Structure formats: structure tokens, C-alpha cells
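With one protein chain withheld, the remaining protein chains of the complex are depicted in position.
Chains: A and B, in written order; residue numbering restarts at 1 for each.
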Amino acid sequence: MKLLTDLDAIRALTQGRLDNRKITGEPTGSIQFRSVMVCGGTGCTSSDSNKIIAALEKEVLNHGIQDKVEVVRTGCFGLCELGPVVIVYPEGIFYSCVEVKDIPNLVEQHLLNGKPYEKKIYEKTKQGGEILNFEETDFYKKQVRIALHNCGVIDPEVIDEYIASDGYKALGKVLMTMSRQEVIDTMKQSGLRGRGGGGFNTGLKWEFASKQEKDQKYVICNADEGDPGAFMDRSILEGNPHSVIEAMAIAGYAIGSNQGFIYLRAEYPIAVQRFVKALDQAREYGLLGDNVLGTGFKFNIDVRLGAGAFVCGEETALMHSIEGHRGMPTPKPPFPAVEGLWGQPTIINNVETLANVAQIILNGAQWYASIGTEKSKGTKVFALGGKVVNTGLVEVPMGITLREVIFEIGGGIPDGKKFKAVQTGGPSGGCLTEEHLDCTIDFDTLTSLGSMMGSGGMIIMDEDTCMVDVARFYLDFTKDESCGKCTPCRIGTKRLLEMLDKITEGKGTIDDLEKLENLSFQIKNASLCALGQTAPNPVLSTIKYFRQEYMSHIVDKKCKAGVCKSLISYEIDADLCRGCSLCARKCPSDAITGELKEPYVIDTVACIKCGVCFDVCKFKAVVIV
Amino acid sequence: MLNTINIMIDGIETKVAKGTTVLEAARDLDIHIPSLCYLKGVNHSSSCRVCVVEVGPRLIASCTLKAEEGMKIQTNTKKVREARKTSVELLLSDHDRECLSCSRSGGCELQTVSNDLNIRTVTYVGEKSSQEKDYTSPSIFRDASKCILCGRCVGACGTMQTVGAINFAKRGFDTVISTAFGRPLEESTCVNCGQCIMACPVGALTEHENINDVWNALENASKYVVVQTAPAVRVALGEEFGLPVGTRVTGKMVAALRKLGFDKVFDTNFGADLTIMEEGTELISRITSGQNLPLMTSCCPGWVKFMEHNFPDRLDNLSTCKSPHEMEGAMVKSYFAKKMGIDPKNIVVVSIMPCTAKKFEGSREELSNESMQDVDWVLTTRELAAMIKEAGIDFVNLKGETFDSPIGEGSGAAVIFGATGGVAEAALRTVFEITSGKDLETIEYTAVRGMDGIKENVIELPNGQKIRTAVVHGLGNARKLMEAMERGEKAYEFIEVMACVGGCITGGGQPIVDARTSERIDIKAERAKAIYTEDEAQTVRKSHKNPYITALYEEFLGTPNSHLAHELLHTHYVKRSKF
Partner (left out) sequence: MEQQQTCSSEEIAEADAKLAKVQLAIEQFKMIKGALIPVLHEVQDIYGYLPEQVLKVVATELNLPLSEIYGVASFYHFFSFTPKGENVIHVCMGTACYIKGAQAVLDRLSTELKVPVQGTTEDNKFTLEATRCLGACGLAPVMTIGEKVHGRLIPNAVPKILNEYK
């Protein structure tokens, strides 16, 4: 078991390693040491970053420079679009889309000879003849990393590195110098609100649970990230798992609980593996267990795997799932803080919320509250996705505008297309338009516009996106993920989806539009849990801001974005067709005929609109009309 | 802590006890909040959203909302009405609306709510979820196309009865009430008690109907059709004709059965008295030998099948006695047939039972003799009412008639078989007198009466032997008792079990009482009261004093537990899978 003084010793010992991972320009001193950070997040791992690490280590050995170079597998750098990503300190050179075959040159040129490997340097860091360090790029410049702190900086599998970056210092501070109420007051004053969707004040939540006079209480970390298109929780678990463990222990101390559970998505194998490893390390160091840091405080954490149910993001459903039941929500009140897991007072916080806790304890409530807006404090992590140049994870202060995030950090819309909408809040949120681009991002503004913060998915859509189809997509999702318990959600979302299907198939009537709106309001009002209460948001917001698009589907029977299959047809542009016959050969319904070297023709009656011809044509001769 | 809470409903201030739900509080003020999925004590899931009320800006289901100090509730606003209407309309959009030909037409809670909410069109239409119909069980018919997924059956089967044959499965729009792996009900651990039917607000669960089989038998001139009625039927049948709960209609029922064309109208009470003779003797002999104790009653087929699935190693504890109507069927096809000179093959025995499990029991192979079933058809109380209505009989105005002899005569002890504790009390009356040779002064064993889940009593016989008796009703309670015995915490000589809470009077074949009525009236208590009144009205109140029983033994069977008695009146059980 470690004591506070042991942690200080580890810090002293490991600090030097972390100092090497700072941007200080050219390496100095006699050793000329370099740190090579390779992203080990899910995105980059998917594009083989593990092989890159192996190749790096091999090349470093081959050149005999293992004393001058460290290769570190870190958590996510955020710019997933450009993965696999490699960053080299102390210059802060950002390599993108690195492949195994690049490694020998990269090692020889940069690590051995000190000359950056031009070929894979991230384009945006090249300015004139200069190479910027990555923190100076648009993508990183405006970010403030609190929840994502340590991601991309430390090796998440090495607890000493976490400790060296002031890890478990907050836990020590809390246990040694703060009363339970002081911890709660600090959280309350910081203004931190839940990052999982509801946006409830975290300190208040803790206070409710703290006031319950029960022997057994529970702390739950909701890590069943379900919003399609949001992956910040996964990144934190993969890149900085100890921050979550530390925060859960702090929460346990604050509310008087000795048992935590983390409800982790089974579909996140890397996060599960890293988190379990971190738990083992924390137990070994006595940072969890019966006598944490020798203070007599007892706290343990058990892992429970989710099993593919979005509704388990709902607190009561999540608890029933941990209890071993179907993940069906129950009404609130009673609130979990009063009657939660197995009937005992329970707090549930999501990963990103918890990732802020240690920072708040260490730096103070005032520091945190100084970031953000009046009612939305601190930062928020967004997963930028869809039709945007820089897809990835960004952490920005609350109060930043949508435009700044999408066009400055995100780099705008690719391929010269026009921005059409941004969807925030996932299936519970709504679509906002160009007129909202200068609105600030905070809980209340987004809600007032008919969307919501949610867990932080931010999907950008361009002119090729059909908004009716987007609404249909989300309803298809919520219909699938509805637990089926309450009537409005179970049958209502199905009926909404059926009406949207009708409209996208060109069979909709004006009447349907009114029905869609009415039913949406009723589902919002009458559903049992937040899933149902927010499920119609994508429908309502798209009708509100894109009514014209619905009308053109209903009245003109046209899908201008060319997405809704029933409302489009494929034709071959005779001027562009070279008569190569590829489309005719690939057509599964033999709908394309013609003579070689003459323009081919599509029989629109036989055509099943599978789009294969469109995909395969090398001359862009197949067009959607 | 405050024990009373002040709330305001629709502008009316009221005080309620802590823990009271808003729904209950409103009903106390005669403010009617419609509900569907809520069934007191069985299902509190707040899933149908029909009982929503407005509290602050939110709509909350009142059935599970506990009153809190200062709470202001509105039950009748536009928002509330529209939300309720939408939820019911959505249910209707996924419901087989063949209402006119539905067995629950007129008594359907969905129909009532829909009417009350003035729903005239179903705005939202679309695909319907599961349309599956399961005819496999001899007792229960499930029609998923009418299921509204309220979960009341799941509460009855799982929580109340701990049978757990059905549960929610899948999710979202695909959610169904299902057996494990969607197997036919017949292949499940269902014990056929029918409490799911009693809980169902709509026509998704009904008995497996045999009305036409009985009509056919009655039409067949070559068949001699005998009917017998269980004691619990006569205290409930009247409800189907609008009579108050607890009305005894014995005479009218007999008259109606004659009008339907049955050749003989017998009383299952005769079989019950016979059961007491056999089972009482069995109890005495087991106590004497000390083997297979405690003796557990076997009158209830739901309980028997529950034992076969869940406690197959304890089957030797079950009495080997057939249940009363099976005994009576066996006697009709032997003793009575011989007496009347009728070929038993031409006799059709029909039992009118408060029970759906009796249908399954009637079909058991073990309960036949020379390839003849002891009982050919079992109808529920509801099915009998349906036949009476179909035949155009003005039931309420019928003049009372009496059962036919000799099998129509039963004692008061037999009547009380219909309520929990009745079998034990009847047995104890007889066992005490037989072993002591003296007449009892007070014959009421009130300790085994009443609605406590598990009732215990110790009888000391004149020879000093003690009979520790336990009476349980409801299979959930039975499981608790069995587990307590397995742990060695409890020991008895004699245990009476009835699968349904309250006993046969609330069996799965009885008139269905809607959720609202069952909150106002204690159905079990009212029907039980009628049963005990009927007992008191009898001149013979002990089974062994029934002169027709004495005659039966003298003329035919010899003595209780004789060889012939064993052949005709006793049975055996089969081990069944836990799944």
C-alpha cells in the first residue's frame, strides 16, 4: 500500500519523463532526447498504430538509439481523421496518416538526424518554409483540454505517469484536508454540470446522496456511451483511465460510499482492457481498497459490462441492468440519490463529468467556474463528425460559437460543399442551421433552440444530406433502442418512423406533417423516461427549420439532396458515357442496355435504384435526377 | 417525519397518509383517474401512461407517484386529456380491434378507458406487432394480437405466483410477453392456474374454450351427460349476470344446468366428502407410520404441477388422492353407471370449475380408467355463464332447484373446499372425530380461515398425537413454505395448498373483476363469506356424516383406502423439468 509520501516519491522519479513530452523546440543537452508519441486510441488502432509502434521500436533498436528515444502508446490526440497520428517531442512535430513503410525513413531522418520527415508532416502545420508545432494549428489552438488532459501525453497503462502528472493528488487532498461537505461545496461552486445529457449540477447530485442516512451507498460511472457519433468517454477511458478512478473515489468519499461500479460498453474492447488494467494498478497501490492511502477510507470499484442497449444511458435503466434485469427505466421520483441501486442512495455520473473532478479539486472551484458561461461552466468535449474536414474530438470552453467549432477548429466543409445543418445531442438532440452558427454553445442556448447538449456528438451536414432522411435515421435508431415499456415511446416512435418512411418514399401527405408534429409533442409529454421524452427532437427540429424540404418530399415528390431512393432516378448522361459496359455488367436487375462504345441507357422501370452503376462508373456518367 | 401529507388535487386540499400514491388519493376524493397497467399488489410499472396527471410542468403517472408535502396535482387539463388519449389511441393502433367477437367485449378495460376518453378515431395507424396465437395449452389461450404489454400477467405469474412461465422478451416495438425461447405455453412451466387471465385487462388471455365440445355432447342422443359443479362456482356465477359479489346462486345454477339439457346435475361436494374420507384416512395412516410426512393436499392441480416442476423430489409428500371432481367422475363412471345400468362409455362427465388448471388435470393420462378419462370436459364458471346466455336462459329469474341424488349430496365440510383453509378444516373435522370416536362441539377451525398467506395451527388428537397444520394459498406463499421446510426451519404433518390467493373462489376460471372494482370490493372476502354461510346452512357439516358417502362405501368401495378405492380414487405424479 502506498502513502501520500510514496506518491510524491513516484512523482519525483517519473517527472522527468513527462518533462520530455513538452514542446520546447529543438532538443538540447548532451543526450538530445526525443519522445515519440503514437496514438493508441480506437481510431488509430483501427488503422494499425500498433504495427507502427512495433516498427518504431524495431528501427530505434536497429539504430541503437534506444537511450535517446522513447516510444509511447498514448490515448487519443483528437484528430482521428488523420490517423494514425504520431507526435514527436520536443519539437511538437505532428505526423499524420503514418504507415508502417514510413517508419524507417521517419526514424532515420528525424530521430537519428534531427530533420523532420517531410512526407507525412500534417499539411496544416506547414507554413511557408516553417513547420509549426501542432498546438499552433487551428484544430488545437482554441481547445482547452481539461477532461481530455493527459490524453495523448501519458501512457495510460502506466500508473506512475498518471501519478507524475499530479494524479491521485486530488484524492490525497480530499482525504487528508477536506470534509465531505467541503468536497461537495467545491463541486457545487465549480458549477460542473453532468456531461451525459441532463446537465444537472454534479455537486448538488452528490449532496442529495450525501444527506441520505444509509449504511450502503453507491457511486456509478456511466461509461455505456451510446450516442451514435460521440466517443469522448471512450477516449478518456482509453487515454486517461485513472482520472475516472480517482474521481469515483472522491465521489465515494463525498457521499459516504465504499462501493463503485463502472458500467462500461462491451463494444469498447480497448477501453475495457485499459480500464481493468488501471483498476488492478490502483488496487495494487492501495489507491482503492480497504485503507486508501492509509487514511482508513474504504473504496472499491467493480466493472459491469453493458450489452448493447442505448436506454441504459437512462439512470434507472442502467441500475436495473447492473442488478441483472432488463434495462427498463422506472419513474423518478424516487431519484437514484434517494433510492437507487438495490434501493440504496446512488449517484451516477458519466465519464466526462468525472474526468473534470480531480482538476477541480486541485485547481479550485473558482478556476473552473472562470471558464465558460454564466450557467454552463468549464469545457465540453465534442465529437466532430460527418461532413467536416477535421473529424475528431475537440474540447472547447463553453460559450464558444458553433461557427468557431465547425469552421475554425473543424476546418469547414470538405469538397467545396455548402454547410446545411449541424446536429447536436445525438438522437435526443436537434438540427440547427446556418442562422444558428453564431449562437453560443452552452446547455441553455442549445435547449432553447430545440436541440440539446447531450453527450456531445456534433454531426455536420452538407447540401448532400437530406433532412427528412436524417430525422428518419434518428427515429429508426430510437425505435430500435426504445425499451418497449411505455406506450408513447414503444408505439409512438414506431408510428413516427412509419410516417417518415412514407414521406421519404414519396407517399406522404400534408396531413402526415401535422400528425408528425402532434404525435411528437405527445411523445415528449407522456413518455416515462428521457429517451422517449427527447426522441421526437430530431423530427421537431427538422420540421421547424427545414419545413420546405418536407414539403418538397410531400408535394413535389422530390428529394433535392438525392438521398431518398424512391424520389430519385438514375440516368446516364450520353455525353459523358464512353460505352464501357461496366455498369450494365454490374447491374443486378439487368436494367442497363446498350452497345459497346455507344452511350448506355437505364430502363427506369426495371431499375431497383441500388446505385451500383452510380458507384462503379469511372466517368461520372451516371447521374441522379 | 410527517405521517400525514397535505396535497392539493384539482384545487381540493386533502390529507393523506405517507406512502399514498396520487392515484389512491384521487380515488379517495372520488376523482376518477383512468388506468390500465396498474393492478394493485400485482403490477406497478407506470408503463401505459394512461393515468398521467400534471404536476408542475411535467406529466407523471399517478399510479406510482407518492404524494409529497405541498404537491399540487391537476387531473383534468387539456394536456392531461390529450396525453391519455394519445396513449390509448396508440395502444388501439397496435391492437386487434375485433371487439365485437372478443370474449372480453363488455368487460374489457381497454374498451372502457377508450370509451371514457371519448376516443372516436384512431389517428395513427401502422404495422402491428406480434400476432401470434397460442392454442397449445389445454387450459389457457394466448392471443398476442390483443396484448397491450401492460405486464399485469407477468406480475401475476412471476411476482405473485413465482411460476415465472412468462416474462417480457425482446424490446421496443418487438417486445412480447413470452415463455422462455418463445416455446408453446404447453411446453413451459405454466401450472395453468389462470391468474394471468384474471390479471389481463383485455382479451389476450382467456381459457381454452370447450363450450362447443359440451354442446356437441348434449346434442348427442346416445350420450348420457352428467354435470357436476364445484363449490366455488355457486358463489361467483351470479356476478356474470349482474348480481352482487358474494351472492349464492346454487339453486338457480342447478336449474340452469337442467335447462341446458344435462341428464344429471351432481354436486362436486360429494366428491369432496369422498376426498376427505380417503385423504383423512391417508393422513392418519401416514402419521401412524411416520412416512411421507407432511401430507400435502392434492386437490389443486395448479399446485400439483407446480410441485412436479419445482420440487420433483417431494412428490411422495403429495396425497395420492385424486381431486374431488376426478373422484366424482370416477364414481359416476363406475358406481353410478352400475347402479343405473348405463355403459360408462356412453357417459360424458362435465365439470364446472372455478379453475383453468382443472382443464389440464382432466386431460392427464393418470386420471383415467380403462382408457376412459374420469372427467371428459371441464368448463370454467365463465364458460357456464356463456352457455346459459347463449341458451337464452333468464338466469336471474330462475326458481331454485336441488342437485340430483345420490351424487348430488354433500356436506358443509365439502362446501368450504372452495376457500383457502377449507380442505384442512374439513379434514380436521373428520380426522378428529374418527380418531376420538366423539363428536366435536365446535366444528369451526377458524385458525385456518382468513386471508393470511401462511396460516398455522396445531390440533391435538385425543390420543395425544399432534397434527401441525399449515395452510397456504398463492403459489408464491407455497414456495416460501417449501423453501422454509427445505432449510429445516419448519415442520408439519399436514399442509393444505391452494394455488390461487384466497383459494378456488378466486380461481382462474371465475368471473373476471376489473382492476377498479377489485380496489373497491374485497372479492375474496365476499365470496369466502358466501362459502361459509353455505356451510352453516347445511344440516350435515362433516364429510364422514354424509349418508350417501356411507352408502357408497357400504355398497361399493368397502373401506377408505381399500384396494378398489385405490384403483379408482388414487393417482400418482410425474417429475417434470424445472424449465
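Definition applied: a residue touches a chain if its C-beta (ideal position, glycine included) is under 8 Å from a C-beta of that chain, and two chains touch if they have at least 3 such contacts.
Keep in mind that this is a model prediction, so the values were computed, not measured.
Colleague: Hey, which of B:Asn43, B:Thr189, B:Asn317 or B:Ser334 is the one touching the hidden chain?
Modeller: B:Thr189
Colleague: Looking at the full complex, which residue from A:Phe94, A:Tyr268, A:Phe299 or A:Phe419 touches the chain that isn't shown here?
Modeller: Spelled out, the listed residue whose C-beta touches the missing chain is A:Tyr268.
Colleague: Of A:Arg17, A:Arg73 or A:Arg234, which sits in contact with the chain we cannot see?
Modeller: Missing-chain contact among the listed residues: A:Arg234.
Colleague: Which listed residue (A:Arg73, A:Lys217 or A:Lys387) would be found touching the missing chain in the intact complex?
Modeller: A:Lys387
Colleague: Can you say which of A:Gly83, A:Gly172 or A:Gly372 touches the chain missing from this structure?
Modeller: Only one of A:Gly83, A:Gly172 or A:Gly372 touches the chain omitted from view, namely A:Gly83.
Colleague: Name, in rising order, the residues on chain A that touch the hidden chain in the full complex.
Modeller: 42-43, 45-47, 79-83, 225-231, 234, 266-268, 302, 304-310, 321-328, 342, 383, 385-387, 391-392, 423, 426, 457, 459-461, 465, 470, 473-474, 477, 483, 588, 610-612, 615-616
Colleague: If the hidden chain were put back, which residues of chain B would touch it?
Modeller: On the chain B side, contact with the omitted chain comes from 158, 163-171, 178-182, 188-189, 578-579.
Keep in mind that, in the parts below, only the chains that are shown with their structure count from here on.
Colleague: Given the complex with chain A, which residues does chain B contribute to the contact?
Modeller: 45-50, 52, 59-61, 64-66, 68, 79, 82-83, 86-87, 90-91, 93-94, 123-127, 148-149, 168, 170-175
Colleague: If you look only at chain A, which of its residues touch chain B in the complex?
Modeller: On the chain A side, the touching residues are 309, 326, 328, 330-331, 333-334, 479-488, 490-495, 498, 515, 518-519, 522-523, 525-528.
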